[in-house]
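Missing here is one protein chain; the remaining ones are kept as they sit in the complex.
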Amino acid sequence: MEVDYSGDIMTLNMGPQHPSTHGVLRLELKTDGEIVADAVPHIGYLHRCFEKHVENVDYAGVVPFTDRMDYCAAMNMELGYVLTVEKLMGIEVNNRVRCLRIIMAELSRIASHLIAAGTYGNDIGSFTPFLWCFRDRETILDFFEETSGARLLYNYNWIGGLMHDIKPGLEEKIIEFIDYFEPEVDNLNRLLSDNFIFIKRTAGVGILSPEQAVSYGVTGPNLRGSGVKFDVRREEPYLGYEDYEFDIPVGLGEHGPVGSCWDRYMVRIREVKESCKIVRQAVARLTPGDVREAVPKRIKPPAGEVYMRTECPRGELGYLLVSDGSLKPYRLKVKSPCFTVMSAFREVSRGAMIADVVSILGSFDIVLGEIDR
Amino acid sequence: MLTYFRNIGQGIMTIVSSMAIAGRHLFTPSVTLQYPKEKWLLPERSRMRLMNKIEDCIGCGQCARSCPTECILVKTEKRGKEEAPVFASDGTAKKLRTYVFDIDMALCCYCGLCTFACPTQCLIMTGEYEYSVYDKDEHIYHFAAEKPLTVAGESRQNPPEG
Amino acid sequence: MESVAQLLEKIPKYDALPETISALMPILASSVILFAMLALAVLFMVWLERKVSAHIQDRLGPMVVGGWHGWAQTIADALKLLLKEDIVPASVDRVLFKMAPFIVFLGAFAAYVVLPFGSSSFVTDLNIGILYIVAVSSLSVIGIIMAGWSSNNKYSLYGSMRAAAQIVSYEIPAAVAIMTVVLFTGSLSMVDIVRAQTGGIQNWFLFRNPFLFLAFVVYFIASLAEVNRTPFDLPEAESELVAGYHTEYSGMRFAFFFLAEYANMFLVASVATTLFLGGWTQAVPASIMPQIVPGPVVFFVKALILIFIQMWMRWSLPRLRVDQLMYINWKVLLPVSFALVLGAGWMATL
Partner (left out) sequence: MNPQEIAALLSEKFGQRIPESDADALNPWSAVDPSSILDVCRFMRSDGRLEMDHLELLGGVDYKDRIEVVYVVYSMKHHHRYTLKCRLPREEPHLSTVESVWKVANWHERETYDMFGVLFDGHSDMRRILCPDDWEGYPLRKDYKTPDSYRGMPV
């Protein structure tokens, strides 16, 4: 006798208020017991139409708005925008600005990956890594506060320069921190990354094949987790990244197939170490200079269109800027990395378990502020 | 069968190592700051509440124009020719009488752009961060000290939106 | 129960009471004493948990209420929970919803009756003591299912279903691990089990032979699952199911779930202490050192050490997935526990 064991499909709305949706994301899960038959993400709960806002403020005033897209890595967000406008205006910045921007961007990447790793531990059920990561992130935020005056939304990168030079002596403090921090990553690995339960929960779950990843426009650590060696810092260097020595970690699939949650997570952990290397090199290359040397008195780019992308902690961030020659941007379209990776979520999570949905979502490391803009 | 036992062994080993590293942290000093009792020494560049030294303000409205969120409202009027000239502390003549200088800290996005736009450096961001209030309207800070002579409608206003 | 009854008889005019009441009085008195002790122990355990988690995470934990290291924080929290508005959501099954927390608590509480805290401090010494504990503590599953079903919330339902599957299946290895001890004592009475271990640390079942040591490990792991502690906290997995079966509860009813959770923790730690760590007996035999420390204190210290290990594990390990949970139970713990029974039986016949 044939028996249909598929059972009834139950709809479970995960979010918008849910501890592990990393913000206000709603997942409409069609569940059959613990198995998720379909997971439809609904976004837009944090939509504030950033792109419309910026059409009404001048070019310098856009920077605080870009900060608020990916609030976990605001430095990288504003850096991308600033570089876009500089490209359109043809502004060249001096070496000190370039090095400082790299230092800040990489520190911000470390801070952002720390959040990613910590919250991922929390998603898997271990709360301790979260606070250890935040403890080290606080130190980085201290540097940012000392330099720019803010801890989260810096408005530090200006078009043509920086808001402030760093305080004398900060370089040594940064190096000191990096010295302390690098072994601390191994501690985190021992606590979480190499834990057997953690590996069992993440490896072999949520596999994103390289072909899928490229077709879904997945970028950054998520793409590299699928084994595709692609980094904008290498392929289309900006700020002189071509002169820096660093590796591009990719998912190796030590535990199960390549492109699993564990690979994506581990790419971030390894990237943190690479960022430490870059920061060391950038600090060594600092030369004296005026950080506001090239800041234009009046920011009025010529009419035109420019596309620029940078490597942010969550993937490549692209800005398409259309200028009509006035004081305000005519159109600023943002290609947000989390948006594209989220579109792949439905396919990746099909057939997973409820606990895996959380695991996959955490490994994508999304920030809703950037998806919804 | 071999993987079965290896998995069990690996599971026990990594659990013990995780617990060892967590247990070691029981004896490391905490990083907590007991906030209301102990306070953090803020760096001098900290950007918190806006403050306007109105005696130095020349009422130019640059801050209001540079603000991305339009949280500053400046209303000024020309000083009469017969009035005695007033100067800011850096010697700039105050040709305008600022009779409204309101900052809505509930709208402020703490970007600090206005402080850089200010020609007399009278608008600064202070390190004051404990100013929560029960009513949102109490976040509007009034800095203007002078009263208008003309009718308010005739004076120069904040630039319109857009 | 004798001692309580004797104490009660010292009350003046106690004899004048009707016989039905005087028969009930010792029961009432001992449950009040047990509940008070339990409540105190839970308050302390909650505080300890907060402190342990805080220090593992490089924090300080509660520091303000009560002065010294925030010792009164949990008392304040308990008062807050009791004073909160009693919210019963509109679409719940009211009767089941209101009953569920008490049934969950009852399952944990009833088992305390047979726990021997000291050589003479126990409520009763049932001859089937350990069996009684295994039976009564499964009552809480019914309460959990009631809570999950009546809440009319999908997360609660998931949580309660997970809890039911988990607790019922983990009872098997736990019970089998208990059996290894019973093989040696030949008695199910808790007091007899402890008496079999008197005479110093080498007589504790934990150190008697390797099979019993492994049986302790199996029992400890299975008991973690029975009380829903990490890495087996799936029924209340915060990042997946918000709060599992008690998602809809607040105020006093939530406090009862909380109390039940910690009471269960203490229960399994006490059972492990009784079975494997020699209960109230001290590590150094009386022939070498006079036994100054009272038995209950020894018992509490041993139980607290186990509870500390539970907390330590909770704050260092991630959570398992449902299928892995079942894998560990049916494919690892159960075969191992059967093998241990065989081994221990062989040792007992030697």
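Letters A, B and C name the chains as they come in the text, with residue numbers starting at 1 for each one.
To be clear about the criterion, contacts are C-beta pairs under 8 Å (C-beta built on N, C-alpha and C of every residue); 3 or more make two chains touch, one makes a residue touch a chain.
Since this is a predicted model, take the numbers as computed values, not measurements.
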Contacts of the hidden chain among displayed chains: A
Hidden partner chain, touching residue among A:Arg96, A:Arg137, A:Arg224 or A:Arg309: A:Arg309
Selected from A:Met10, A:Val214 or A:Ala294 as touching the chain missing from the view: A:Val214
Chain A residues that touch the omitted chain in the full complex: 43-44, 47, 49, 51-52, 87-88, 212, 214-217, 228, 230, 235-236, 304-307, 309, 316, 318, 320, 322, 330-331, 333, 335, 339-340, 342-344, 347, 372-373
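Definition applied: only the chains that are shown with their structure count from here on.
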Separation of chain B from chain C, taking each centre as the mean of its C-alpha atoms, in whole Å: 52
Inter-chain centre distance, chain A versus chain B - centres from mean C-alpha coordinates, in Å: 26
Length of the line joining the C-alpha centres of chain A and chain C, rounded to whole Å: 44
For chain C, residues contacting two or more additional chains: 56-59, 315-317
Numbers and ranges of chain B residues touching at least 2 other chains: 15, 18, 21-22, 25, 31
Interfacial residue positions of chain A with respect to chain B in the complex: 56-58, 60-65, 67-68, 128, 132, 135, 138, 145-150, 153, 155, 163-164, 167, 187, 190-192, 194-197
Residue ranges of chain A touching chain C (in the complex, touch as defined): 10, 12, 18-20, 34, 121-128, 131-132, 135, 191-192, 195, 197-198, 200-201, 353-356, 358
Residue ranges of chain C touching chain B (in the complex, touch as defined): 52, 54-60, 63, 312-313, 315-317, 331-332
